[in-house]
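Here the complex is missing one protein chain, while the rest keep their positions.
Chain nomenclature is as follows: A and B, assigned in order of appearance, with residue numbering initiated at 1 for each chain independently.
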Amino acid sequence: MTAQAAIALRGVSKRYGRNTALDGLDLEVAEGEFFCLLGPSGAGKTTTLKTIAGLEQPQAGTVELGGADMAGVEPYDRGVAMCFESYALYPHRTAYDNLASPLRSPRHRLPADQARERIGEIAELLGIGALLDRPVGRLSNGQRQRVALGRVLVRPARAFLLDEPLSHLDAKLRQAMRAELRAIGAVRRTTTLYVTHDSVEALALGDRIGVIRDGRMVQTGTREELWHRPYDTFVARSFGRPRINLLPGTVTPEGHFRSPDGAYELPLAVPAAPGTAVQLGVRPRDIGIGGPGRTGGGPPAPERTGGGPGPERTGGGAPGLELTGAVHVTELLGRATEVTVRIGGQQLSLVAPRAEAAGLGPDHPVRLSLRPESLLLFEADRPARPGRRIST
Amino acid sequence: MKRKLLSAAADLALIAYFVFALFPVVWMVILSLKPTNELFSTYFSFTPTLDSYRTVLGAGDDQGVPFVRFFVNSLVVSLGAVALSLVIGLPAAYAAARWRFCGSENLMFTLLSFRFAPELTVIIPLFVLYQKLGLFDTYVGVVWVLQLVTLPLIVWIMRSYFSDLSPELEQAALLDGYTRKQAFFRVALPLVKPGIAAVSLLAFIFAWNNFVFPLILTSSNAQTVTVGALSFLGGDRPKYNLTAAAALVSVVPPLLLALTIQRYLVRGLSFGAVKS
Partner (left out) sequence: MPGRTAPAPVADHGAAAGTEEANGKRAVRAVPAWRRSLRPYLLIVPALLLTGGILYPFGLGLYYTVFDFAASKPQPDLVGLGNYRRILTQPAFWDSARVTVAYAVGAAAVETVLGVAVALLLHRSSLVGRVLEKILILPLMIAPVIAAIMWKLMLQPSVGVINHLLEPFGLGGVQWTDTPTGALLSSITVDMWVYTPFVAILALAGLRSLPASPFEAAAVDGAGWWFTFRRLTLPMLWPYVLVAVIFRFMDSLKVFDIIYALTEGGPGDSTMVLQIRAYLEAIRFQRYSFGISYMIVLWAVVYLVTMVLVRYLGRIQNRAAEVPR
């Protein structure tokens, strides 16, 4: 047994009437870790946080904080701070009073002057120092969100639970706050469970990321693990914009991937039973256009383009694979261009630097280059069960 | 042109309704200012006098109707009924809004059925019971029975106010380090204060305006204005001017209160079924 986890959920189930919010959820967050919980809406993210905070009682499973079972422990005795997606600010009080609320409570009381100092620091940090006297009702959504975040940061806590704390900010402010959040000392040193539906945010912030779906944890890992070794197509699809290409096909007797119309075959690095229906996953940024010499690299750094985690380039060991097709459409994405290419009956999208895609128009023949190690092989999707990745 | 005519016709129709709605009150004012000797001889031209008010609010008339006492009684039992209903009804309304527990809907429906139950179903047995228990013609007895009027109102409306309040506010307070009791008193209660004020006033008005409970369950000690106003009509010579003055005096408190809660009336009158 390794060091005790700061937060540990084991087999937690929560039903509301006939709806199942959590279905045997397992989760471990290490001490001091910044853990991002990623999932679509309705996956059970908020319920997870509320269960940890003690605001919801699970029907099955255990919640442990710092190794102690929290069953029946009141929220105010758990020592966690939570930022609600709805802000949950007290609308009848000022921003200052909202920030001061935890420091006036019997559990976290600070003398008034110390509290004022502390609130001043936090407000400064969040850039809301000038707004403290305003009633919450007269703040913009972005300002409210920062006050809500401040109410969490202002108090001591064994863990921060943050529920989409940046969701209501506009794109620019969100990016700035994202960088700030990582920089804020308190967040960096305190165990933080951060819930988001935005994969870019998760990749940018999380030491580790957990992908949740239908109340179950699909996969947890570092951003590299999730990017390069996704558990299934659901996880693979969760990261990267444009989305990963998932090409259905079958495995030939020689162990190659063959598209349904036989337009192309590609050798596979992983062994798969011949004849099985599979999906070939290849990320748009892993496809090069033109000749083998101009093959594109791995995923670019997330902060710059919001694409994926830092590249894990393999210095051109294996020989490149080539495909030929025709351009279907091109779409400008700022400095890069998304090119959709037809190969037989299938479409494949890729991202190329703007200069390389410059002269491309519909029906232009192109040659695509792929690196074998960047190919992912998945089982075919079944209803309500995304195809798992096939690995050695 | 046609549009203008239609608009004028609509305004006229409105004015006609409001003449109908206001005339009785205006007529009561006129009647109450009439001296007794001109009561039946004139309609609109007379020498106005405040004698009727003096009689009603003074020592009482020759038959000794203690109207001031009725007025005080109304005040006491209405306030008492509202206070008791608030103390009992607020926790119940909060529980019904925040928890889905077995029996909560039954309780709410039972309370609603009190609102619609014919009063006499309960009063007649109470009439017998009160005589035995010594509660007949007492404040306690009237306050108790007025719960039929005030409690359903307060529970139903306050539940709708509490339901409108996001539970996450109280959850945030719990995580801030407050206990559930503190979360209720420091967060939930201040936020529904306007609702409490409005529903209290409305409950007061309904309690004040109630007639059938004090009619049957009081005689002289705890009798209220609604019953008392009728007593001027008795006797061999009906004193219309005194009746009018008494009627007007008795409607002053509810009218004043009603003006202050107009904004909240809709939800109150519909038991929370309609919000505005």
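Assume a contact is a pair of C-beta atoms (placed from the backbone, for glycine too) under 8 Å apart; a residue touches a chain by one contact, two chains touch by 3 or more.
These numbers were taken from a predicted model, which means no experiment stands behind them.
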{"item": "Of A:47, A:98, A:143 or A:191, the residue in touch with the unshown chain", "value": "A:191"}
{"item": "Residue, one of A:22, A:53, A:95 or A:110, that touches the chain absent here", "value": "A:110"}
{"item": "Identified contact with the non-displayed chain, of A:40, A:156 or A:271", "value": "A:156"}
{"item": "Hidden partner chain, touching residue among B:57, B:79 or B:129", "value": "B:129"}
{"item": "Interface residues of chain B (partner: the chain not displayed)", "value": "7, 10-11, 13-15, 17-18, 20-22, 24-25, 27-28, 31, 39-40, 43, 87-89, 91-92, 94-96, 98-99, 101, 104, 107, 110-114, 116-122, 124-129, 144, 147-148, 151, 155, 180, 205, 208-212, 215-216, 226-227, 229-230, 233, 240, 243-244, 247, 250-251, 254-255, 257-258, 262, 265-266, 269-271, 273-274, 276"}
{"item": "Where the unshown chain meets chain A, residue by residue", "value": "3-4, 6, 31-32, 57, 66-68, 71-74, 77, 79, 107-110, 114, 118, 121, 153, 155-159, 185-186, 189-191"}
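The definition used in the following text is that only the chains that are shown with their structure count from here on.
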{"item": "Rounded Å distance, chain A centre to chain B centre (Cα mean)", "value": "58"}
{"item": "Of all residues in chain A, those that touch chain B in their complex", "value": "50, 53-55, 74-76, 80-82, 84, 86, 88-92, 101-102, 105-108, 151, 155"}
{"item": "Interfacial residue positions of chain B with respect to chain A in the complex", "value": "166, 168-169, 171-180, 182, 187, 190-191"}
